[in-house]
Each structure stands twice: as C-alpha cells, then as structure tokens.
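Only one protein chain is missing; all other protein chains are in place.
Our next item is subunit A:
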Amino acid sequence: MTAPHGFSVSRYAPERGTLARLTARDSVVRRLDWPMLLSALALSGVGSLLVWSATRGRTELNNGDPYYFLFRHLLNTGIGLALMVGTIWLGHRTLRGAVPILYTVSIVLILAVLTPLGATINGAHAWIVVGGGFSLQPSEFVKITIILVMAVLLAAKVDAGDQIHPDHRTVAKALTLAALPMGIVMLMPDLGSVMVMAVIVLGVLLASGASNRWVLGLIGAGVLGAVLVTTLGMLDEYQINRFAAFANPDLDPAGVGYNTNQARIAIGSGGLLGAGLFKGSQTTGQFVPEQQTDFVFTVAGEELGFVGAGLILVLLGVILWRACRIARETTELYGTIVAAGIIAWFAFQSFENIGMTLGIMPVAGLPLPFVSYGGSSMFAVWVAIGLLQSIRVQRPMTA
C-alpha cells in the first residue's frame, strides 16, 4: 500500500503491523488534533440529542417515528466522519490538484439549483432533491470550494518562494473565482450563505497576506453592496421582514418576530440548568419553528440551560482555538489560508446562528455546525475538519 504523497511514514523504521503503525509515536493517529476531533464529535452527539428532542413530537415531520431524526443525525455524523477520514487520507495537498474539478462541479451544482431541479425549503431556493428523502444543499460545499480555490491561487507563488505576498493580479483572480459562485448563490436567493462566503473570503484574504487595500476594499464593497441591495429593492419582503423582526421583535409578533421572540423565550426560560432534556415546554409545545435546524440552539438553551448552552460555546471555542493553532503552525501559506477560511466560516456561521436565537443577529437560514440537523451541512463541516486535520498531520513535527 502506497501512502499518498506527503503522508509521513518513517522510511527507516522496520515494517510494522497496521495497528502498531497507527499507534506509533509519529503515526497519523497520534498526530491528529484530538481536542478538536473530540469536540466536533461531542457537538454532533449533543446535536443528535437536541435534534431528537425537537423532533420527537413533530409527527408531521418524522412520520410518526420519534427516533427518525436522531438516527438520521447520527447517520449524517457517521458519513461526516468517513468524509473526514477520506479527506485526511487524501490530504489537503492532494486536493490541490482536484480543485479545478471541485470548482466546476460546485458551479454546476449550484446552477442546477436554479433549474427546475432545485427546490425551495423555508423560503430559500437552495436545494436539490436527490430522491429517497434526501436533498442536497450545494451552497454548503461551495464554501469549501471557495476556500480551496482561493487558497490554491493565493498561495501558489508564495509557497513556491516567488513572492512574499500574493500580487494584485492573483488576488483579483482569486476574488473573481470566489465571486462567481457567490453571485449564483445570491440568485437562489440564499443570502445567509452569501454572508458566510463573504466572511470566508475576508478571512482568506487576511491570511493570504494580501495587501491591506484589498482587505479594506472588500469590507467597503461589502458595506456598499449591502446598502445597494437594501435600497434597490433586490431583497424579497420575507428577507427584509426577517431583518426587521430581529431589530424589533414586537414589530410583528405574530409573523416573523414570532420566531425571534419564541426563541428568546425558550432560551431565557432555561435558566442555569435548564428544564431537562425533553422537558422544555417551548420545545415540547413546538413554539419555536425550525427548531431542529436553524433554531436548534434554543433546545439547548431551554432544556440544558446556561450550563448546556455554554458547553456548546466552549466546544465551538475548542475547535476554533485548535484551528487557529493549526493555521499559525503550518509551514505552508496554503495550509494557513485553508485553515483561516475554515475558521472564518465556522466562527461567523456559529455566531450568526446562535446570535439570531439570542436576538442579537438578524434571522438567517444558517445551520449551527455539527449541531443542526442537515446532511449537507454536516458533511461539509466534517470535510472541513478533515482538511484541518490533514494540515496538522502533514506539517513537520515541531518537537
């Protein structure tokens, strides 16, 4: 068996058995970032309980099987884990070569969403129904694609030692490549994902060492874009309502503000220790809409209290902390950029998701990484974990 390129196997060691190889001091398994992996697993585990609690009684969703969503979530986690292992196996460097293909496939998929193949779920036309009860949300994978395609471009000359920082041409090229899928996603319209992608691009640019002008320019463009979008009426009414309801939930208590308000009541009523799993009245009474997906954090808030909800924040913190270490400690800019992109993604998406349930961010249809129910999101974040692990595994031992 030939290890893929860059897979670190000591040439001078005698032949060892598989188990021995995996447990050896310099083995892949030993060099994995276990705190991050365990945190991600713990989040998925907690997520499965929360999703279960939120869907137990929703017979119109689970077809009478209270365990349906529990199993599906665990299954998604399993597939996610497999994807992570596969990603580590391939390695982020190997994926470099596959980026053009990945990029093309991503564009095709998101374009497909705009065709009659696409489906609208919760107001966002962002899905492709695969059949057999499965549906795919390509924008989740586009996030990875954007990270990879920008990283490949921006890091190429720097890692080759030709430049200290990526030049303007490269940056412009990278931004154009990122802008294309973002534009398509915007057309769906899946504004939440576009927001995340914009933050990813910002993170990537920062980590790439691109000139401050680009960074500031991007932020300026973002602000300008937001102003234009709102003033030119490019947004649908439901999107504006969602925004207004966050700013003032009392504005429309029976409509959009209802979500925010109910979410806040659910979390607020949790107190220190929560009502206990399955015991939250807001959850059992199904007062919070989309509670297994976008508003899954409210289940934690109500049933597990400050302690449980705080634990989710801590676990997310551990993942982000480890990711930051990986970004700082890898030897290549490529790895740094990929890690930074993932950090920006995870951090912003988590902040937006939890923030909206706490009433400090506008409501946007974004899943909470690892915790929310949803295959596409789960697969994407586990692939991201795989990428981070791969960057860590493949950097030289620092000891």
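Heads up, the rule we're going with is that a contact is a pair of C-beta atoms (placed from the backbone, for glycine too) under 8 Å apart; a residue touches a chain by one contact, two chains touch by 3 or more; residues count from 1.
Criterion: contacts and distances are computed from a predicted model.
Asker: Can you tell which of "non-specific serine/threonine protein kinase", "Penicillin-binding protein", "Sugar ABC transporter permease" or "Heme chaperone HemW" UniProt lists for the chain that's not drawn?
Answerer: "Penicillin-binding protein"
Asker: Decide which residue listed in A:N62, A:T77, A:Q292 or A:T330 touches the omitted chain of the complex.
Answerer: Only one of A:N62, A:T77, A:Q292 or A:T330 touches the chain omitted from view, namely A:T330.
Asker: Looking at the full complex, which residue from A:A126, A:M195, A:I267 or A:V296 touches the chain that isn't shown here?
Answerer: Of all options in A:A126, A:M195, A:I267 or A:V296, contact with the hidden chain holds for A:I267.
Asker: From the listed residues A:G86, A:G183, A:G220 or A:G317, report the one that touches the chain absent from this view.
Answerer: A:G317
Asker: Residues of subunit A in contact with the chain that isn't shown?
Answerer: Contact residues on subunit A toward the absent chain are 57, 164-165, 203, 206-209, 262, 264-272, 281-282, 284-287, 301-302, 305-306, 309-310, 313, 316-317, 320-321, 324, 327-331, 333, 336, 340, 343-344, 347-348, 350-351, 354-355, 358-360, 398.
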